[in-house]
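Only one protein chain is missing from this complex, and each of the others stays in its spot.
So that you can tell them apart, the chains are marked A and B in the order they are listed, and the count of residues begins at 1 in each.
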Amino acid sequence: MFKARIKADSLKEFIGTVGSLVDEAKINVSEDGLQVKAVDPSHVAMIEANLMKTAFDSFEVSDIQMGLDIDKFKSVLTMAGKDEMVILEKDDELNRLVVNIGNLTRAMPLLDTSGMPDPKVPSLDLPAKVSVASGEIGQGIKASKAVSDHIALSTSKDNFRLVCEGDNQNRVDLSLGIDQLEKLSSSEDCTSLFSLEYFSLMVNSLPADRILHIMLGSDLPVKIDADLAVDDVTGAQGNVKFLLAPRIDRD
Amino acid sequence: MFKARIKADSLKEFIGTVGSLVDEAKINVSEDGLQVKAVDPSHVAMIEANLMKTAFDSFEVSDIQMGLDIDKFKSVLTMAGKDEMVILEKDDELNRLVVNIGNLTRAMPLLDTSGMPDPKVPSLDLPAKVSVASGEIGQGIKASKAVSDHIALSTSKDNFRLVCEGDNQNRVDLSLGIDQLEKLSSSEDCTSLFSLEYFSLMVNSLPADRILHIMLGSDLPVKIDADLAVDDVTGAQGNVKFLLAPRIDRD
Partner (left out) sequence: MFKARIKADSLKEFIGTVGSLVDEAKINVSEDGLQVKAVDPSHVAMIEANLMKTAFDSFEVSDIQMGLDIDKFKSVLTMAGKDEMVILEKDDELNRLVVNIGNLTRAMPLLDTSGMPDPKVPSLDLPAKVSVASGEIGQGIKASKAVSDHIALSTSKDNFRLVCEGDNQNRVDLSLGIDQLEKLSSSEDCTSLFSLEYFSLMVNSLPADRILHIMLGSDLPVKIDADLAVDDVTGAQGNVKFLLAPRIDRD
């Protein structure tokens, strides 16, 4: 059983982060809220996203799992204004999700979840941590796309840098000091190289004012944590953790 | 002879409804104003649109007919701001329409109207009538496009519904009660199935706040009447009547 009511904005954010990595996903529904754990098709990146029960206006569930076509679900949610309420209900008989927005009801089939395991998020000890608003690195990522398809993230004691080296002397270098960062703790200098496409998808799935907590090492995966469904009064009602494998083939 | 002056907005609306069904049309010009009667190329839908003499600032005519490339005419009218005045004049010598917008004059050739008969609008006795703002059903139509290419319109005593059933349990259901409708009179329950594309073109050719008067039966054509060239002071200076044949191949 699953019936829940939530502000469109919060649900869109949750589904948007999931959609940055996968087209289909298994949503785990429990007393705590909604959770997705997924690995992207090429096994380079991983996401764990949680939308807590408190993000919902009403929330009646038993433990279930629902396979969802994320793209289709996102397009259904575009029908709802930012502050409009969305009612979700699982139709057990026909195995579909019924989405209610105002006078509009949209039913969509659920997918078979047997081929969708819950990936195990590896525990990592990453020496550096940077907290920065998503919007601060947006221009750097955009400029980098014209130059190469990978990007190096680095930290030093007083600096967080995105460097993208292309062919033929093309180069993008975004350097953020303490003043542009919310927080920086980097006991040692760290540098890792990543797929620019994946890094960009992750960062751009979040609003420009959202703080990203980026954990970095040298030739190690990067972890990006952020709040989801942020309410001015009650705070964050969800969170997302991205993990992205490094590209080691640097020269 | 034809020379007339009109606010761009009113003319755009008139031409826009015609353009939703046909690329070329014969405009009948008379003392009463402009009139178009046309059937779409696949003979599924029909339009009769009138723009009354009172919609014009000045209007000097003898009875004539002009064949117009509607797409080209629409694109010429985009040159005019909403409240800008458009002067139309038939150049008899060169058989073209001269459109004047501010300092800009655009002449476009008239088409041969010999292959453009005036279709006869059939008289229909349709038992149900719904009046609803175009914008109220816009989201339902948009959502339906992802699901199927036909849509069922139904009325009951207290309800107007758009239902679109797709493959694989996909379904859109927009249900409007008395509160969302301007008017509803349905002595018996009616349902007819229509081409979603045509229905969408008709509805979307009108502004979101325009009231549609929808007349419906069971497995019968739908008729949609609406005002055109609405002026806050003097009321509507034109009208459009759409007719759309049902799809009977329901299962």
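For the reader, a short list of remarks on this structure follows.
What we mean here is this: contacts are C-beta pairs under 8 Å (C-beta built on N, C-alpha and C of every residue); 3 or more make two chains touch, one makes a residue touch a chain.
Quick caveat: nothing in here was measured; it's all calculated off a predicted structure.
Contact with the undisplayed chain is limited, among A:Ser30, A:Thr78 or A:Asn170, to A:Asn170. Looking at A:Gly67, A:Gly140 or A:Pro246, the residue that reaches the missing chain in the full complex is A:Gly140. Residues touching the missing chain, restricted to chain B, are 72, 75-76, 79, 94-96, 101-109 (touch as defined at the top). Hidden from this view is one chain, which touches chain A at 139-140, 142-143, 146-147, 168-177, 180.
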